[in-house]
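The complex appears here without one of its protein chains, the remainder shown in place.
Should a chain be cited, it is by its letter among A and B, assigned in written order, with residues numbered from 1 in that chain.
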Amino acid sequence: MTTLTLTPPAPVRWWNDRLALSLGLLVLVILVGLLAPLLAPHDPNATNLMSRMAPPVWMEGGSWTHPLGTDQIGRDLLSRTFYGIRTSFSIAAFGLIFSAVLGITIGVLSGLIGGWCDRILMMFVDVFIALPNLLLILCGIAVLGTQTWVLVVMIGLVRWEAYARLVRGQVLVVRELGYVEASRVLGAGRRWIIMRHVLPNLASPLIVILTLSFPGVLLMESGLSFLGVGVQPPTSSLGRMIGDGRNYLINAWWIAGIPSLAVVIITLLFQVAGDALRDRLDEVNHD
Amino acid sequence: MIELQTRPVAQPDTFSRPARPAAEIMRVSNLGVRFATKSGIVEVVRDASFTLHAGETLALVGESGSGKSTLARALNGQICPPFTPVRGEVTGRAEVLLDRGALDLVRADSATMRKVRAHDIAMISQDALSGLNPVLSIAWQMTEALRVAEPRLPKAEALARAAALLADVELPDPAGALRRFPHQFSGGQRQRIMIAMALARRPRVLIADEPTTALDATVQSQVLRLLKRLQRQHGMAVIFITHDLVVVSRIADRVAIMYAGEIVELTDVARFRRAPRHPYTAGLLASRPGYGGSYPPLTGYAPSIRALPVGCAFRSRCPRAEAACALPVASAEAGRDSLRCWRPL
Partner (left out) sequence: MSVGRGDGEANAIRLKNVSVTYSAGLLARRQTRALDDVSLEIPRGRITGIVGESGSGKSTLSRVLLGLQRPASGSVTVLGEDPYGLSSGAWKAHRRKVQAVFQDSGASLNPRLTIGASVREGLDVHRIGAPTGRARRAAMLLGQVGLDEDYLERVPLTLSGGQRQRVNIARALAVEPEVLIADEPVSALDLSVQAQVLQLICRLQKDLGLTVLFISHDLSVVKAICDRIVVMRRGQVVEQGPTRRVLEAPQHPYTMQLGSDLLELPA
């Protein structure tokens, strides 16, 4: 017997919407970083030897003076985490922007001009991929020093080849599309075609890959700071804080644990947002 | 919901002895296909009814979006394929009358449908390349097709039968062809191989979904001639889906014209050509390049299947439309023919 049971799918509510939820929380995290000077209850670098290794408020001996406790020299962990987010986030963001600009430029040039230009640029990319990233960064820092801009440039140099490849591939695809051909037949020049047709088409895959690679860049910064070659003390970055706290894991886990948790949450939010973004953009493109 | 049947195939209430003339092979009545989409429920096929006799070719003719391919897929049990998120549902009845009894394709469970597809109903599609696996040899794919119908067929015999089938579809050098791979054949040759694979099951009904649309004119007429000969030899009934009226006039015995999900006219091919009764059919014929008659060709576009008007869906484009056409129109049947129109010609 056939009975009619088909019902249309229910509309998606915002709290069920991965994209809205993860982007909303990310905006919150970014606001915390931006407003760190206003939000932090203490000076992040002020030491207080009287209250060293104070536990978070929910543990025995914790107090509301230091809601997330203090580190081994009595600095307030909540304030340091806020500032750490600020530092790590900005280094990662500038590093990502640097690598994206580099990668997109090289990819567009390579894909659009083609021929010898393409071959040389892609050979360069291949060589870069073959180099071990960490070694490259360590060499760079050893030669140029540990200033923040060096860190940004070095982190930026790590991922650009992936963007260059993606962009070049997309340009090659778009270049052959019917509407680019039609535009060429209309008499449009190269610049017109890039600005009007190629770059707008790159936007959605680029947004997705940049979102998805942000956590990697953030972890790279944290890793370098953890190793002691990244952000220099007394500036707090999430990686630096984890590195500082690793000797006290047994007695005071929160010193390393709280910045670690921040890294995990931010990484997760970016992954979820990137994933949801890809699904959403695919949907738009293939409806 | 489509009731799942877990009972064995030969249960008496699933099969009943055919009480109809032996020539009838399929009887479809009030078949509907609906899909759930974000913007609501879409009825892609509505109230389709027709009968099909053995050895007969029924052409399903319509423009893109008219529901002709969906109707064919419903008959082949492919509306809700496993592992896809599409939610669809088939209503009505589609009985296929086999030697072992009558079976309602709408109510058949997936195991029964697999058996039906292995023995009774074969389907070939427009895109012959996507129907063949590019990394497997033709021999592999042909013997697989043979073993679906006869799992215990010995390998040597399967290969011999495969070669015979390829010879039957007039593929040059059948033995050599078995060793080759799909990309080594032209489009027309690949379509011949697809036909051979469909014939491997000795089906009672062949559903051909635009099998010649992607082919060049010369190759197209060769493949049509081949299909016609094979149909006569094997006594198959063929449901031939196409939008090409020239193809219809060459291959079909009966024609079902579909518009916006409904069969608007069902008749035999001679009547379709000479005296169409539905204004859409007449307009379609008048739209051919080089048409010399006086009936006006079609203007405008078909309505979106998501926003169908009440009443006749064709009335906004119909030169004969009047106020009554806004009323829901039922299918009027006369013998095996049917017509869905308030103002027929």
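Note that in this section a residue touches a chain if its C-beta (ideal position, glycine included) is under 8 Å from a C-beta of that chain, and two chains touch if they have at least 3 such contacts.
None of the values given here were measured: they were computed from a predicted structure.
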{"item": "Visible chains in contact with the missing one", "value": "A, B"}
{"item": "Touch criterion as defined above, residue of B:193, B:206 or B:285 at the omitted chain", "value": "B:285"}
{"item": "Among A:72, A:105 or A:183, the residue in touch with the chain that has been omitted", "value": "A:183"}
{"item": "Missing-partner contacts on subunit B, residue numbers", "value": "63-64, 216-221, 243-246, 249-250, 273, 283-285, 287-290, 292-293, 297-299, 301"}
{"item": "Absent-chain interface as seen on subunit A, which is shown", "value": "177-179, 181-189, 192, 196-197, 200-201, 285, 287"}
